[in-house]
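Here's a structure for you.
Missing here: one protein chain of the complex. Every other protein chain is in place.
And then subunit A:
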Amino acid sequence: MAAVLESLLREEVSVAAAVRWIARSAQSSEDDPGEAAALSSLRPLRKEFVPFLLNFLREQSSRVLPQGPPTPAKAPGSSAALPGRPGGPPRGGRGARSQLFPPTELSSAAAAEAPSARRGGRRRGPGPGRERGGRGPGGLEEGVGGESQPWTGGRRSRGAGSPGSPSLVRSDPPNLSNLEEFPPVGSVPPGPAGTKPSRRINPTPVSEERSLSKPKTCFTSPPINCVPSSQPSVLDTSPWGHGLPPGCRSLQEEREMLRKERSKQLQQSPSTTCPTSELGPPLPSWSGNLTAESADPARVSSRQRLELIALVYSSCIAENLVPNLFLELFFVLQLLTARRMVATKDGDLEPSPGAPDSLESPLFQSVHDCVFFAVQVLERQFQVLSYLDKGTLKLLAENERLLCFSPALQGRLRAAYEGSVAKVSLAMPPSAQAVSFQPETDNRANFSSDRAFHTFKKQRDVFFEVLREWEDRHEEPGWDFEKGLGSRIRAMMGQLSAACSHSHFVRLFQKQLLQMCQSPGGTGGTVLGEAPDVLSMLGADKLGRLRRLQERLVAPQSSGGPCPPPTFPGCQGFFRDFILSASSFQFNQHLMDSLSLKIRELNSLALPQPEPSDEDGESDVDWQGERRQFAMVLLSLRLLAKFLGFVAFLPYRGPEPPPTRELQDSILALRSQVPPALDVRALLQQGLRARRAVLTVPWLVEFLSLADHIVPLLDYYRSIFSVLLHLHRSLVLSKESEGEMCFLNKLLLLAVLGWLFQIPTVPEDLFFLEEGQLDALEVDTVASELGLDGMPVVDQHLLYTCCPYIGELRKLLASWVSGSSARSGGFVRKITPTTTTGLGAQPPRTSQGLQAQLAQAFFHNQPPSLRRTVEFVAERIGSNCVKHIKATLVADLVRQAESLLQEQLVTQGQDGGDPAQLLEILCSQLCPHGAQALTQGREFCQKKSPGAVRALLPEETPAAVLSSAENIAVGLATEKACTWLSANITALIRREVKAAVSRTLRAQGPEAAARGERRGCSRACEHHAPLPSHLISEIKDVLSLAVGPRDPEEGVSLDHLEQLLGQLGQTLQCRQFLCPPAEQHLAKCSVDLASLLVADHIPVLGPPSPRGLERGQARRLLHVLLSLWKDDFQVPVPLQLLLSPRNVGLLADTRPREWDLLLFLLRELVEKGLMGRTEIEACLGSLRDAQWPKDFSEELATLFRLFLAEPHMPEPQLRACELVQTNRGTVLAQS
């Protein structure tokens, strides 16, 4: 590989040709024959060139960025091709990190170099600051990793901290696993012409049992557990559930082992140490290095060589030959902001005079070189830079080194900054909102049984209770999801027995997920289809300021390097942990089904159509809406897909790939026959064909990012990766032509794909190997019309929302400005969408034939808002039409049914026969009338739609367009309504009639009288009557006084009694506050009161002492009661209680017994028609059965005779009254 670079440097080959050679396997006709010859001999190495170049650059820069952030990605074997370098022993088995990019085919030419190439791998481990931890210059671990490398002295002092990327320093502990990188300080360099350094890109974790096969951790970002505990949100972001992933745990063990190793080393070679504390904070002695060296263009060494390599490098970036565009940009910015060159001790850095332009001498000999190189590359990447957010542009434009090295670039950047509107800000996260109860889906009719309905009711409450508790407590140190909530969640899941309950719960879960987590931070975002929150609607200036202040206060810190592993930030963590804790197979299955469905639905949602080039403001307003809608859909899809991926691959997940080839093969054989949870390949192909990659690919990436290690090896997914790689390669940013994808759309895809290629589970060799199969898919992406890809649907806001890691660029630049690594880059904030918009459900286009085509054509040349309006109107009017029919036609039929039923009941007697049979008869009579629904529905749509369309369309809409739009709306609405009606009207009538029948039959029951004719209070009533509760309370007091026990002087005044009955009358007349139970109790209390009056048990206050009432007074009071019972009570009064043994028994205690009041009462009852004679006779009869003292029985018998002796008064209404009273009796017994 180096040979290629060498020949470039010697100008044997032009850069253009070289890049062409790298990018395409076939030779191009433009190539110079000489060049072709030079290159063709190197052909087998073609694939390895880019990885080589990347590693070469990383390596060369290592002294400048000793603890730099994790720029080097998965780049394969680094210095494999450097001449004169002794090959190291091959290392590791498959899947070892050291083999990130093992050469695939070992051709004869490459064979010799293969062993050393294998040793390559990533140079920089997951911990970019891994060498920071207080280690002295050089390392002590030489030999611990099992591999001893001769080392050039120049590499030694890397331990000196450069604050290149403070944020990463903060969160990234030293990665001690990379032992080979730390040779003893005292080791003598073998000489300038000696071996070249070999730098590993990956950490080499030490493991007792499997030292050769190392666990894979995410390359470019810090191991998750290494983050300081003050950052719970980051801690919480492990994709694999609670606590620390096993990989990380092992890293800690390794660290422990390393510590031991080191102390051993210390004893062996004390001279190599420098007095630093292990794993301590940066040492004071470093502070001198914190000030940045100033860079001077005049002091750049070997300018030409740097220019050339910068050109090759830039070309590779431009051609998308590098896996991750933003990673490279990050690296370049690191070079730009390099603080100072690490001082050398042995002068190894002096350019060797013999070969000034060869690879023998270091590429970057000073900070000046680095900055020069960086600016060279940046100049060629200006286009990408100009699309970054305003903040980044500002920092770039203000960078003094950039100004110094390339005033032209600085000028362009400044101009770009000034023209940029790409402000990316953070929305205030609204607090969690619950999914609202929707009667259409949530009421009893949607459940199989009452039990299921009530279970779900409880579950909803438990779910939110758990959620609230999580919100309150998940940030508390020591709180554990599983411990705190696990058992409650499982208990709740255990109640979900029926499949239908599962689907209900999953619906709730998914809605809540979307509602809470659409934004990447997961705390905010408005739910799809719901109005933005009130604050954003108000939009006042002060509020804006307040919001910005809040942003500053709540902004979370770094997203974890330029290539963070997939995480579940914020609220997403709750849902992930919920799934894990629930550990319910049924739930997961239902969830997958539901997520898949929703993904399909959203993925195929009709999104903005190309707008005619209308330059006025209106279309711009429309576009804002379209963009918002697109962003909403995209973010929802990404969230759903992420969770689908999480659940789908949950059973297969593990921290490590299978240890042996055999095991892997057998797993592959097994897995290859399992159908995918969602046919993402088909959706991807559809998306590409319809030119909707910008929508499909980002969510697919989320889905794949949660795949397990085996997935990329399965044929099905392998083919998906091929397509994605091909797509990645084809998204050349500089190509801008008609029908090309919009720039920001491309940038978004490049960012998400680049990120995907860095995920630990994606095989490291994938990116550089798949090339061969790429061409096959080219034809697929040919599209007939302009799809979403060609429309500017992505803006910076969405880009940063989807790829928060791009913000790392800004953070890097800002830390350069701040100049202090102590202020560890806390200013990169989470980006959440500020505004959201609802997605109106779009009606299915059911109309067919020529008319439909004409309608489609009509819309084609109209603004999309017209179409949306018409579809919306049609949808709503159609739906209202159904409701209208229900309220008019069906309601009429129900009334008919009720009167028919009444007739039936009259002719057939009270019970009316079997309800089911009755229903059948009624339905057979009424359902035929349902046919009218269609005509009436048509009329309704005809009448209502045009007005609605007219109101919603702009006034200048041409008359013809308007009337067409109206007609289409009428047609669509009618179609929708009639389709529904013709299918459902009979069932609807049946259902309503059935409800009416059961209502009527129930109304026949005993409570009919209570419910029947309730009168309200008179119109003039001002509701000043005493409150029922007060009256009951007062009467209760009288009763308790009467019943005793009481003090001798206690009693009731007659006035009070009269007043009380007067008040009772008022209350019963003003019915404002009266409810049936209160009235029933009042009735019963009044009866009790009457009984006490009759028995003369009420102690009346008065001179001289408490005594009984005079007979006349008692009669007066009884009269009042009788008229209240007759005229004012609207509930049945339990008058028969007057003759209950208990109340009559009260008379037994009084001496002498007074029977005349009872007789008076009975007569009055009959007189007023309150009780029938026969009823009274029955009561008296049953009284005789009770046990009484002998004399009492005799007196009772006399009363009986007296009552019977009275003339029988035949009153016409008597019979009816008796009936009513009988009913009253049963009411009481039942109540």
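Here is the rule we use: a residue touches a chain if its C-beta (ideal position, glycine included) is under 8 Å from a C-beta of that chain, and two chains touch if they have at least 3 such contacts; residues count from 1.
As a working rule, contacts and distances are computed from a predicted model.
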Worksheet item: Which listed name, "Protein ECERIFERUM", "CDAN1-interacting nuclease 1", "Probable tocopherol O-methyltransferase, chloroplastic isoform X2" or "Dolichol-phosphate mannosyltransferase subunit 1", is the one UniProt assigns to the chain that has been left out?
Response: "CDAN1-interacting nuclease 1"
Item to complete: Would you mind spotting which of A:A298, A:C1075 or A:A1205 touches the chain that isn't drawn?
Response: A:C1075
Worksheet, complete the sentence: The listed residue (A:P323, A:P763 or A:P1028) that touches the chain absent from the view is A:P1028
Practice prompt. Among A:D461, A:E601 or A:D665, choose the residue that contacts the chain missing from this document, as touch is defined above.
Written response: A:D461
Discussion item. Touching the hidden chain in the complete assembly: which of A:Q495, A:Q586, A:Q664 or A:S1140 does that?
Written reply: A:S1140
Discussion item. Could you pull out which residues of subunit A are in touch with the chain that's been left out?
Written reply: 431, 433-434, 436-437, 439, 442-445, 453-454, 456-457, 460-461, 463-465, 468, 534, 1027-1029, 1032-1033, 1036, 1039-1040, 1043-1045, 1072-1073, 1075, 1077-1078, 1081, 1084-1085, 1134, 1137, 1140-1143, 1145, 1149, 1186-1187, 1228-1229, 1231
